[in-house]
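Read through the structure below, which is laid out as structure tokens, and then see the notes.
One chain of protein is taken out of this complex; the other chains stay put.
Right after this comes chain A.
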């Protein structure tokens, strides 16, 4: 075991950690927003929206994330330049990057899993609370915003923490589309120094630390929820 390489690679390690964390935060935040829509579409939508939302969740939960990522990066990525004018557009420098494709595919994938969790939670909100809201004359929109959704999120909190950790563990896939995330840094160190285990070990410690942070944040959030005992 030798860890002398750390002294010359720590800036790269920090960049990797930053990339991993940004991928995680972007996919969780945007994925959650999409998931709210998908969950409501399944619980209270019409026949067509329900079917579409179900189909979305089945597709993204039934296929490997790696394939989704490659479908986007290689598949859509190879079709994008055919759109006239896109190479000259403002967004091209972003659209060219592996990071963009990784962020989009992780977001879509996370949304599908989170939608299932939220769907269950929406159905688990006690009926009496919704009826009480209606009896107070809340409009459907206000009822959803003030009672239904917040209650469902509280019910789902522990599961959401688990889903975010799963998402963190999926982020190393981004290295396959040239993103310099934590895992890619470990790969680079291996190529440069021929050390196999040490970089993997150090990177793993980073992941464990991130998991611990997520667990702690959610313990704090759960403590905020008032419980009557």
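The working rule: contacts are C-beta pairs under 8 Å (C-beta built on N, C-alpha and C of every residue); 3 or more make two chains touch, one makes a residue touch a chain; residues count from 1.
Keep in mind that, in the parts below, contacts and distances are computed from a predicted model.
Engineer: I want to check something: the complex is missing a chain, and I'd like its UniProt protein name from "Ni/Fe hydrogenase subunit gamma", "N-acetylglucosamine transport system substrate-binding protein", "3-methyl-2-oxobutanoate dehydrogenase (2-methylpropanoyl-transferring)" or "ABC transporter permease subunit".
Structural biologist: Result for the unshown chain: "ABC transporter permease subunit".
Engineer: Pick out which of A:15, A:159 or A:204 touches the chain that's been left out of the picture.
Structural biologist: A:204
Engineer: From the list A:65, A:95, A:125 or A:138, which touches the chain that is not on show?
Structural biologist: Final answer for the missing-chain contact: A:65.
Engineer: Residues on chain A that touch the omitted chain in the whole complex?
Structural biologist: Within chain A, the residues touching the omitted chain are 58-59, 61-68, 70-71, 74-79, 168-173, 176, 183, 186, 196-197, 200, 203-204, 207-208, 211.
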